[in-house]
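Only one protein chain is missing from this complex, and each of the others stays in its spot.
Should a chain be cited, it is by its letter among A, B, C and D, assigned in written order, with residues numbered from 1 in that chain.
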Amino acid sequence: MIGVIFGVIVPYIAVAIFVAGVVYRFVNWANSAVPLKIPTTGGQQKSFPFIKRTIYDRFDSPYTWWETVGRMILEIFMFRSLLKNTRYYLDRASQKDARWLWLFAILFHYSLLLVLIRHSRFFLQPVPEFVEMLSEIEAFKGVFIPSVYISGLAIVAGLFLLWLRRIFLSRERTLSLPSDHFALILLLAITISGNIMRYFFKADLAAVKELLMNLMVFNVGKAAAIADSIEPIFYIHFALASFLLAYFPFSKLMHAGGVLFTPTRNMPNDNRAKRHINPWDSDPSVPILTKGITVSGMTFTSKKLDWDTYYSMYTDQLDEIAESDYKIVPEEL
Amino acid sequence: MYNKKYVIPLILIFLVGFFTPYWYNAMAGSFGYEPELKKPAGECVEDSKWMAANHMLLLQQWRTQAIRHGAEGGRIYHSFTTGEEYHASTNTCWSCHDSKEEFCDQCHDYVGIHPECWDCHYTPDIEKPQYQGTDSLSKFFS
Amino acid sequence: MEEMPEKIEIRQRFPEWREMLKPVKELEEGRTSYLSTPKQVDSEFFKMPFGDVERDLHDLKLPENWKELFLEAMKDTLEKNRAFKLFMDICVRCGACADKCHYYIGTGDPKNMPVGRAELIRSVYRRYFTPSGKIFGEWAGARELTEDVVKELYYYAYQCSLCRRCSLFCPYGIDTAEIVWWLRRILSRIGLNQRFMTISIEASARTGNHLGLLPGGMVGAIQQGLEELKDVTGFDLHTYINKKGADVLFVAPSADYFATPHWFVMLGYLLLFNELEEKYGLTITWSTYASEGGNFGTFHSYEAAQLLNSKIYKEAERLGVSFIIGGECGHMWRDKHQFINTMNNPPKNEEWKKFWENPDLGELAEGLRGIRFDSYASGEHGWIHILEFTAALIEHNKITIDKSRNDHWTATYHDPCNVARGMGMVEEPRYVLRNVMNKFYDMPEHTIKDKTYCCGAGGGMLADEIMDLRMRGVMPRMMAVRHVYKKYGVNILLTPCAIDKAQFPHALEYWKIPIEVGGPMEMVGNALVLTAFGEKPEDRQYDLRGEPLGGEEDVQ
Amino acid sequence: MMSRRKFLILTGAVAAGTILPTQISAKTQFVEAAEEIEAKRRWGMAVDVAKCTECMEELIAKTGNEKVKPPCVVACDKENNVPEFKEKRFDPQWMRIAKLKLEKPVNAKEFYIPLLCNHCEYPPCVQVCLTKASFKRPDGIVEIDMHRCIGCRYCMIACPYGARSFNFLDPREGLEEINPKVQMRTEGVVEKCTFCVHRVDEAIAKGEEPVPACVEACHKFGKGALVFGNVKDPNSEIAKILRENMPVQLRANLGTDPHVFYLKLGGE
Partner (left out) sequence: MAVEFKKIEGDSIQYIALVIILAVVTGAGFYAYVLDHEIGGLNGLSNRVPWGIVNAGIPYFIGLSAGSLIVSALAGVFNIKKYKVFSRIAAYMAAAWIIAAILSIALDIGKLYHFMNAVKYFNPTSIFSWNAFLYSSYFVICSIYLLVQFEEMERATRFMAGLAVFWAVLVHSGTGAIYSFMYSKELYHSALTPPMFIVCAITSGLGLLLATLYFTFKFTNRELDPSLIRGLGLIFAGLMMVLGYFLAVEGLEKGYIPGLHKAVQFVFLNPGTGVFWSFWLLVVFGIAIPTIIILYPKTGYDLRWISVAGILHAALVFAERFYLIIPGQVFPEEYLPGYELESLHTLEGYVVSYTPTIFEWLQIIGLIAMVYLIFVVGVKLFALIPERAVEEVVEE
């Protein structure tokens, strides 16, 4: 029974929620307009040719499409902004580089990537060679039996480090919400249960793969039969992972996709070369406030600010300027 | 929806990426593939279901036993399941499972694991001629 | 002016997360901006909703359906601005931004951490716009929208100078400035506006500049500048205003017309313009209609920003100029760089179009041939920063510089936040300064360029009633200045930003660093040899401040 | 039943989890006083140099090949899957014949002796092995655990007798026949003579006297110069020979106490 619920029904629901949820979030974000081109410029802009612009400036203050792509890639794969992190020492009134968070984050995320790649062996038949190679390299094939996968341990370490930060650093503790702890605990539970299954209470991996291969082709009857034969320990790991999948699109974990949408990073700093059009104010010949804004049924309209209005207000003074032929000279004393 | 030029490919990449197993397995023609194990000649030293998950631990015990203790003590294994004694050696396994390809490799390939045992250890599938003992040296010295 | 705080004690508090969701009880004196009163907001030039109500922070007098209005405005914002929506969703609260905020460093108030500030509105977002917040309430970090919450939102929205330093360090580029800017817009929909800002916006909408200077007053101010320059140089200099047919429109922040030390920068502009006209025939005109480069609307809302900057392209078109030069101002360049050509249609006059087909200064003044703008600008924008312009003149040897005239100054340079992080101009000013003076030193690396600290008065925070906050916010910057003051004996802090120039004299006095404040163009003015007027390098006896040149001992 | 199985699971798991050497659990489970049994024995080998020289001289005369491999060497190679490579510097050789000549007389006679691992009482290779991959069994056989060897070659430096070879190349490529009773080696590990430990173990299990392949071949095809046996057993042949002769150990001054003894140096 456990097998059927957690081995067949739950994963189907989780995957459906995950896929629909992520697509919904993407569409939802894309439905909002980007009124302004507002990149945060972290380096020297593109300027006169004689102004030196280094390779870092190209990525921190991108001008072309490719430079912007480069910035995003560095951001996503190197966590470049976190690498720049500093810490302010109140007692010394100065700041220094602080890269621990970067280190922990890199440790966790890359371990996660490796772990996911390794898990792809349960879904792909035949198992791709690079997956096998990667697993063998990180496990130092042959040293331990069964193989000890470094990424599997590193991910637990990384998660603990990230969590301990939230628990012991007063500032992080203050700004951590229950959901922040929850996400970390959930991931810890998944990774720890996975490790336990790997090293202590073993499950029959071939059966697990058979289950997944059958689930994929909606061979429900057979899958249910296989599911019942797998050790219960597997279902702790599997159910938690399913839950994470379903939880993902509706939590802060969605930062994985959101980072691609962030307007302060994914736009080039070429405002002066290419005009950005605001989709909800595409013909701004008259300012919105002059046209009027409506709040609670009332319309508020500002007076026109064109030259004629202005001239009519200060005619005398402007005429005086015109008389002096628009030229200002020092007064003769 | 704004920025369709980027968002739609992004969604497609996500879907293609997430559903990699589908197109990958479709291309390999391996949907629903399951390994088929050759039926062994006799009973296994332990319960076969237990062996499926834990045989590596057993073999590891055997190898340490056989190498580091040798002689009488080390090479004899008492089975939990049958209670019988077995000689701790890969050759003991080969007496029932006579093909690595049709037995071991089936599951190992299926879950993408390649133990390095066969770098050194003899398997029944080996192609080279087998040595027949000192008597066969008579062709050199007689 | 409000009294300077006697003593600053930074008390860091680390309440638990539940505490963070509760609105603050007491709004501290010296950190709370005054609310707008009908007199300023209900002006016909800057018509804002519910500006006709006398309110103060003890009695907000919100409209009856304020909650709906607020949520409606928020929904509208979520649709109109992807940044706002995204930044509501993807923050992981890693804390990287926390100690990047100068106000947080200075106050120790946890809600002043950029993430804390954003959480104030994020919690409301969760409660009303996400399923988890609706279901789990507080445990999902959501909270009800109450009058206290609105009060708190106002309190903290006006403790941010929109400097974007947090955005630089955020792994997802979450820009708290963007959140706060749109939050202020939402607040203005239920009638909550900051007094200091609305006064300036109204004045700017009416007269063209924040100070409310009328055309005659502006002419008089410039005229006085020319008189002072006659004393310093001995030449009869002139300039143009509202002149049709000039080559270039020059737009400066209005503080340059009056305030000190902005004034010396103004003198610097005038010297440069005269030299260029006399030598090359490039005419540059001021305008009374577009007399303000700064734009306090960029602190308030999209609409207000658009209202104010709509004048300049219109004026450029009316006067028939070829391009626009902008003066030394910080947020002006966020506006003029990133906003203006989205918010307005660029000029359509013939001269403009013709020039930008081949944007070489030689098209306007033959002697300046070779200085081209097309490596980074086009006719869709048309703004050049005065320091970029000067850097190009120096690079092409179009002006004569006598560095030694600035030998009595040992300078350091403060990057205005918006210029560094909203525009990316960091090398040009340094290029200019290295070429016009001998003694120029940068502050420590984490406090300059893109990582520059805010002066603590930007984004509408120049109001006098929040002097305590300003002095706290400027603290990290002052510590960096003190470092170079001790190390190199720096005696002037240069910054191309009008708000900085207004804030730093107070701050330097408060933090007891006895040095002057100025702008790079002042140094250019000092060093510029008016060869077209026949000036020799040794002719100038006084600098623009009227102090005798010649040797450091005079200054020491 | 169940409890014992659980025990195996747990010991295995603990071993993997805490990086403890697995033999701890092995000892407690399988080997009942194995050391005591084995400590009764101490394997050694005696070489009659005169017979050996005679055999070699005959063989060289017959084949005309100066570097001919005598039966003992060939048997060793075949028995233990020792590969053969053209390039001599990479070629592993567990047992090889050396030509010996006294420096003094002008036309000194040449003798032939076999060189192999001496299975020292105090083996320097075991002393230096980084991972305890080289170890000495209680019965005196010095063995290499290929699963542990990291290929650092420190033992080769430490060995005073040059008995060890490193697998620079994949040894399978140098094999024509395979003896399934002895595992092959892989590239990157060190190997050497084991006194045909598999034969020893098998014989002991059957209650027979063990005979290594070289000894067997020496007696079958050679002059019977090699004698293998338990030096602790006063009745064994080797004990008798060692008692009656004045055996020489190689590099005895190092104090490693090698257990290959050379007899009758200089002939009868």
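We take it that contacts are C-beta pairs under 8 Å (C-beta built on N, C-alpha and C of every residue); 3 or more make two chains touch, one makes a residue touch a chain.
Since the model is a prediction, treat every value here as computed from it, not as a measurement.
Checked against the hidden chain, the listed residues D:Cys117, D:Cys149, D:Val197 or D:Leu263 yield one contact partner: D:Cys149. Of the candidate positions A:Ile2, A:Ala16, A:Ile55 or A:Met298, contact with the hidden chain is made by A:Ile55. In the complete complex, the hidden chain is touched by one of D:Glu54, D:Asp170, D:Glu209 or D:Asp233, namely D:Asp170. For chain D, the residues in touch with the chain missing from this view are 19, 21, 66-69, 73, 87-93, 96-104, 112, 115, 124, 126-133, 147-154, 156-162, 164-170, 186-190, 248, 250-251, 254, 265.
The omitted chain makes contact with chain A at the following residues, 54-57, 96-97, 136, 140-144.
In this text, only the chains that are shown with their structure count from here on.
Counting C-beta pairs in contact across A-C and across A-B shows that the higher total falls to A-C. Among the chains in view, A has its Cα centre nearest the centre of the complete protein Cα set. Within chain D, the positions touching two or more other chains are listed as 9, 13, 147. Among all residues of chain C, those that touch two or more other chains are 82. Across the complex, chain D meets chain B through its residues 1, 4-5, 8-9, 12-13, 22-23, 25-27, 29-34, 37-38, 71, 74-75, 78-79, 81, 135, 137, 139, 141, 143, 145-147, 175-181, 183-186, 197, 200-201, 204-205, 213, 216-217, 220-222.
Those residues of chain A whose C-beta lies close enough to touch chain B in the complex are 18-19, 22-23, 26-27, 30-34, 120-128, 131-132, 135-136, 141-142, 145-147, 202-207, 209-210, 213-214, 216-217, 219, 231, 257, 260, 279.
Note for the complex: chain B touches chain A at residues 1-4, 7, 10-11, 14-15, 18, 20-22, 24-25, 28, 30-35, 49, 52-54, 56-57, 59-60, 107, 109-116.
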